[in-house]
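Left out: one protein chain. Kept in place: all the others.
We call the chains A, B and C, going by the order they appear; numbering starts again at 1 in every chain.
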Amino acid sequence: MTTTDFRGVIPPVLTPLDESGAFDEAAFERLVDRLITAGVHGLFVLGSSGEVAFLSDDERTRVLEASVRIAAGRVPVLAGVNDMTPVRVIDQVRLAEQAGVDAIVATAPYYSRPSAGEIESHFRLIAASTALPVFAYDVPVRVHNKLDHTMLVRLGVEGVLAGVKDSSGDDVAFRRLVMANRAAGSPLAIFTGHEIVVDGALLAGADGVVPGLGNVDPARYVELYEAASAGDWVRVRVLQDEIADLFEIVFQANGVSGEAAGLGAFKTALAHLGVIGTNRMSQPVPPLEGEAVDRITAIVDRSQVAV
Amino acid sequence: MTTTDFRGVIPPVLTPLDESGAFDEAAFERLVDRLITAGVHGLFVLGSSGEVAFLSDDERTRVLEASVRIAAGRVPVLAGVNDMTPVRVIDQVRLAEQAGVDAIVATAPYYSRPSAGEIESHFRLIAASTALPVFAYDVPVRVHNKLDHTMLVRLGVEGVLAGVKDSSGDDVAFRRLVMANRAAGSPLAIFTGHEIVVDGALLAGADGVVPGLGNVDPARYVELYEAASAGDWVRVRVLQDEIADLFEIVFQANGVSGEAAGLGAFKTALAHLGVIGTNRMSQPVPPLEGEAVDRITAIVDRSQVAV
Amino acid sequence: MTTTDFRGVIPPVLTPLDESGAFDEAAFERLVDRLITAGVHGLFVLGSSGEVAFLSDDERTRVLEASVRIAAGRVPVLAGVNDMTPVRVIDQVRLAEQAGVDAIVATAPYYSRPSAGEIESHFRLIAASTALPVFAYDVPVRVHNKLDHTMLVRLGVEGVLAGVKDSSGDDVAFRRLVMANRAAGSPLAIFTGHEIVVDGALLAGADGVVPGLGNVDPARYVELYEAASAGDWVRVRVLQDEIADLFEIVFQANGVSGEAAGLGAFKTALAHLGVIGTNRMSQPVPPLEGEAVDRITAIVDRSQVAV
Partner (left out) sequence: MTTTDFRGVIPPVLTPLDESGAFDEAAFERLVDRLITAGVHGLFVLGSSGEVAFLSDDERTRVLEASVRIAAGRVPVLAGVNDMTPVRVIDQVRLAEQAGVDAIVATAPYYSRPSAGEIESHFRLIAASTALPVFAYDVPVRVHNKLDHTMLVRLGVEGVLAGVKDSSGDDVAFRRLVMANRAAGSPLAIFTGHEIVVDGALLAGADGVVPGLGNVDPARYVELYEAASAGDWVRVRVLQDEIADLFEIVFQANGVSGEAAGLGAFKTALAHLGVIGTNRMSQPVPPLEGEAVDRITAIVDRSQVAV
């Protein structure tokens, strides 16, 4: 496996729960098989969309092991190693290595209010602890620091980082990252995490997308990526508009947290499609119910998502 | 003049100053003529890039009158009516009307910490005070509120707003605005204010761009817009990359404010190109000097900006 | 008049409006006379509590002239000179000078995103434009910059600033400002703008308070200040608790802006006490009504505010 294997559509896989709140491995297997059948190019497990923040280490281990077992080498498995500082992240790296994943994905430190220099050291310490490729996950709405693009490219050139998942919501910085990476010989594989601006990201030169909505509609994302690869931007635009329409499911619940509204919508859609059993969320996040569910299923139906 | 006249490349025109700090009308005339000759589709004066925040009402009046005189009907003139609350904005609208501009551009209230309802009332009060088309300028980094896309489209449908200049830096919200506007029959002309993501914005369906960098390189922006209109996305991408490389001029000054670095870079580039006389900024913003100037002029030179 | 005249209770005087929305000078006179009779040590007009952001220059001029006429030398009049950058603030300074006020109060620049150096230059430019004492108004929730205490003390030592009104909500920084000022020979008169932590501010060494709630209950604030001056901290605490209970009026309205809830509560209380005619607010801020008004008047009644 080399860095150039990381490209295309790599959904951040949801973690289905059963009615008791426990990890539902059977549902997870149906979900992952559907993604691979639809043609996705990799799996990102234990990301924010995988509710990693809400899972104990034991639960994370079960998800990791199931992921590797089900993927069975068909596509690479990237795993979130989510914790607040290097020593704790490295404990998570051990879990991921033992499960046999193909790459790890780490955020900047959080809770601890790092300086720019400490953020860079953080990634260096993580990379030094493992032989696995390391992706930086840039998610300032959660960790409250934006990763600097010159630091990312520098760590790419040095072989510390293999890639970046950008969920920064900062399209100007994203463009600058893509350009600086290209000027440096493209050491980094660069992915956008934003579902509805994939067309622009690919036009700008991104290597792929990590879309939470890809759990619901993997086939359209794969088709969009292939159309972009073929230079058919008119087709890309049509598909992106269809996807953006479907993405409205995450805005249907009012007065709840972003996790409840967004991940809850993905789970509600997948339960409606019969892929998973329930839309149950990890405590303390309540599942969606009532009119929000009705609106979400109506959007899914009108979008004619391939089952 | 109808709303559909607002499209394409509409640079936010800089306000050149002479060595004493006064408005340099001769330099302004050279700047505007160069823009129109390059093919821009409109002028936006007294925007943030025009240092509107730093100009007295008398100075604003001089800029407005010069704009209308120099444009001479060749392209429409949009004018910023920048102040913190409705009654004060409406005093600015009177200045713009007296000068004879074609449209006005207003932000959300600032300093006053408005609710969503008060923001909507603000735009309604402004529109009720004038027969001119009103554009909403969405600039949360300055006014600390993001304009809600459903409110914008509602005001578009009702004829309160003619368009939106989006400098929100929120590409997901921008895509949702474009889609909601289209679903409503496209009452709004929608412009992005971000220089280096114009390709994605146009692919998504934006009507145009209001690029500060357009003061420096209007011809490339016009060519990019025309390539997009012709569906030549490969050419769009090439031009956008060239523009993004040139945009690096705004990141060359360290330890100064965003105004000093960004607008200062535009003025430094235009002085280097011989369009304006000096890179002087409004008090208390210092002009760029030393190595920052050297780096900026080197970037301009390598970019081969058309003079 | 010298800097040492600025101490004690200096309420930010509200701007009463009549039913048409115009400045109600008769109500303003009743309000100001009640404040002076209660023993306040100064008046701060055209502050945020005076709805300065919502008033045109003509309306501001009327308020300034009325203030000086009614105060009639009984207490000093400090006037807000509120605008976004130096040249515009200095235009406001001219209005204040012409009306004959005793001092001016200026915020950091806003909208324009200044650097620390530009903020310092801003205050220097303002002070250089006038012979009046200049107070810095530190209000980051509105202008989105916190004033650095070392800069403030430096400008105090140089005679640029006469004092500070601190509405930063940062009690650690406030303590550091008080200590640094004392170490420098106390060039600055330092006021807290926070209604319910006056006891701690005076214990720490503040020179006074600028409480919006002082419009409603000036007598208790004067009594609190006098108790603190006499070292009767047990009495100070009792009065501060009574005031804090009354301050709950600003939290009674839901789903409206801070201006509507806070200033609206002050106006509602004063209308209930018969001091002003209506609780009308400046456009686009709606007046409070219904149950919020009932809750506010009940709190005022139980607090036994001196009329």
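Everything that follows uses one rule, which is that contacts are C-beta pairs under 8 Å (C-beta built on N, C-alpha and C of every residue); 3 or more make two chains touch, one makes a residue touch a chain.
Every value quoted in this text rests on a predicted model; they were computed, and no experiment measured them.
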(request) Going by the touch rule at the top, give the shown chains the omitted chain contacts. (result) A, C
(message) Can you say which of A:M84, A:M151 or A:V172 touches the chain missing from this structure?
(response) A:M84
(message) Please identify which residue in C:I36, C:M179, C:V256 or C:L273 touches the non-displayed chain.
(response) C:M179
(request) Kindly state which of the options A:R7, A:R30 or A:H122 is in contact with the chain not pictured. (result) A:H122
(message) Considering the whole complex, not just the chains shown, which residues of chain C touch the missing one?
(response) 169-172, 175-176, 179, 194-197, 199-201, 203-205, 231, 233-234, 236-237, 240-241, 244-245
(request) Spell out the interface residues on chain A facing the chain that's missing from view. (result) 53-57, 59, 82, 84-88, 91, 109-115, 117-119, 121-122, 125, 141-144, 255-260, 282-286
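Everything below uses one rule, namely that only the chains that are shown with their structure count from here on.
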(message) Can you tell me, using the touch rule above, whether these chains form a line, ring, star, complete graph or other shape?
(response) line
(request) Could you check chain C for residues that touch two or more other chains and list them? (result) none
